[in-house]
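One structure below.
A single protein chain has been omitted; all remaining protein chains appear in their positions.
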Amino acid sequence: MHEKEIIARRIAKELRDGDLVNLGIGLPTLVANYIDPNITVFLQSENGLIGLGPSPEEGHEDPNLTNAGGQYVTLNPYGMYFDSATSFGIIRGGHVDITVLGALEVDAEGSLASWIIPKKLVPGMGGAMDLVVGAKKVIVATTHTNKGKAKIKNQCQLPLTAYKEVDLIVTELAVIAVKENGLQLLEKHPDTTIEEIIALTEAPLHYDTVKDMEV
Amino acid sequence: MHEKEIIARRIAKELRDGDLVNLGIGLPTLVANYIDPNITVFLQSENGLIGLGPSPEEGHEDPNLTNAGGQYVTLNPYGMYFDSATSFGIIRGGHVDITVLGALEVDAEGSLASWIIPKKLVPGMGGAMDLVVGAKKVIVATTHTNKGKAKIKNQCQLPLTAYKEVDLIVTELAVIAVKENGLQLLEKHPDTTIEEIIALTEAPLHYDTVKDMEV
Amino acid sequence: MDKTLEKKQFQALLKDGLSIMVGGFMTCGTPETLIDWVVESGVKDLTIICNDAGFPEQGVGKLIKNHQVNTLIASHIGLNPFAGAQMSSGELNVILIPQGTLAEQIRAHGAGLGGILTPTGRKTIVEEGKQLMAVNGVEYLLEPALGADLALIEIAKCDPLGNAVYAKTARNFNPVMATACETVVALTHKMVPAIDPEVIVTPHVFIDYIVKEHDHA
Partner (left out) sequence: MDKTLEKKQFQALLKDGLSIMVGGFMTCGTPETLIDWVVESGVKDLTIICNDAGFPEQGVGKLIKNHQVNTLIASHIGLNPFAGAQMSSGELNVILIPQGTLAEQIRAHGAGLGGILTPTGRKTIVEEGKQLMAVNGVEYLLEPALGADLALIEIAKCDPLGNAVYAKTARNFNPVMATACETVVALTHKMVPAIDPEVIVTPHVFIDYIVKEHDHA
């Protein structure tokens, strides 16, 4: 199984019936493919809708119906449209249960860097800063390392998206919760070891019982 | 002609084609009866509509369609409904061209007292404070005196609705503009004299050419 | 996901000391059936946030007359003599707020803002005790966000999930209040299978419970 699929499948298990969820661009978007068909999850897209549906069939794209990544999408039954101020009122106001987004770095305090590499990549923060501050639960979806370098740091070196807002980090190797006293390793991939995960993580990891990730 | 009719007729002449206008409860509401039929004025009601129409015929009252005074009203063509936050966004944001409202006192600086007589009458300010601060032009519609006592003061004694926001004062005797250097008598009722108006006004009145009010 | 409530279930949400936002403007758009159920429940020491004090026999006025309200936050109280009398006697704490400020404070809470800067009330008694902030040389009052435990709103119709639309000027404070409270109960006049996604005013995610008016009318 591809590492992105492992991450997306595991995160999908965090979603509960009735949750309002915002999935970031890229890897987080894949989570939608693995939601338990027995529950109803409402996907929000910050450009202005709740009830994000599957991609349209070819030839049925509507230029006025896109997601926050600019891709053509559809609207599910009971969905609706709204303007950007309303959309971020929903986000900032704590009405989104879970936001899932990627990371350049995430750290032991739950701070996240995801929007800028000064002088190299300056795309802008888009809606990420509002989402991370506003959502009830923030899940970071990221590969455990980038070209062998740890992405889970003692402290983020890149400019922050938000300070101390991340609740859960899900990688292809581990599920890690952000606690008051630091990071807690909750689950590991069956094919790896706690030692290997610790070796690939810059931030210290606490753990007691570590379960195998269900993917 | 009744003094209220004089005031309402004169204020109606201040309205221009296309203006968005908010008429306060009571005397200001009468202005609607005298709008030039050759112009289109849009009436806003702060409880949530633009396009206030005439009173409904008896038996055709809709309990869900009232004005800011709680009276049954109708909606004109091209009218629309909105919520209270939107309504006061329109008001505070300077999108209302003219607001007309009553006064307990108004003064030489254009400050207005209209919402409270401490320990005697404490109804509350409703939307008046927002209207007076937000509208492009604030017209006070008031009888010149109250039981012989001047209502146009050197300085308001009652708690203010707003500080230095009034542009024009229209009474049954006079039309008075609020200028940087004080009050300017612009027009007088044909049946009165400048001297009489000055005698009934506490605040000093400047004037040069004083026209007769057209009513 | 059945959000509908019967009277007993609704009353189980109530307790002494709750802060409750109630939609409506001079009772146009006020969910009278829900108010009646609060009156019947007898809960006390309520903080009521509403545009006005209603009338003695209508809207939140019924709660005031029945001595269930400790604090009233409103923009005017002139149509309910019981509110004025209880304020004078010290029984009722009345906090008067300019109507636009009240709407915006409620919206701010719902939208996760700490507050807003408004010019309304500058150099009036509304300014007393408030922080002033200058932006580009203009002074504003800092008005903090305002939330509550429970919102009681009236809607014209909704779909089974609670996507809601309103009727004419009965809309008023209802949509902002629906965003600003821990628990939101909507009294609906009609339940329909679906509502056009372009015209929904309050998304279902804001509505926790639905009471059907026609069941009780």
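Labels for the chains are A, B and C, by order of writing; each one numbers its residues from 1.
Note that a residue touches a chain if its C-beta (ideal position, glycine included) is under 8 Å from a C-beta of that chain, and two chains touch if they have at least 3 such contacts.
Since the model is a prediction, treat every value here as computed from it, not as a measurement.
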Selected from B:G51, B:G70, B:P159 or B:G182 as touching the chain missing from the view: B:G51
Omitted-chain contact residue, chosen from A:G18, A:G126 or A:G182: A:G126
Absent chain, residues of chain A that touch it: 45-49, 62-68, 70, 75, 81-85, 87-88, 91-92, 111, 122-130, 133-134, 159-164
Touching residues on chain B - with respect to the absent chain: 17-18, 20, 40, 42, 49-51, 75, 77-82, 85, 88-95, 133-134
Touching residues on chain C - with respect to the absent chain: 104, 108, 111-119, 131, 133, 135-136, 138, 140, 142, 144-145, 165-166, 168, 196-199
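One rule holds in what follows: only the chains that are shown with their structure count from here on.
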Innermost chain, where centres are averages of C-alpha coordinates: C
Centroid comparison with chain C (C-alpha atoms), farthest chain: A
Cα-centroid distance, chain A relative to chain C, in whole angstrom: 35
Separation of mean Cα positions, chain B and chain A [Å, integer]: 55
Junction residues of chain C, two or more chains touched: 107
Contacts with 2+ other chains: residues of chain A: none
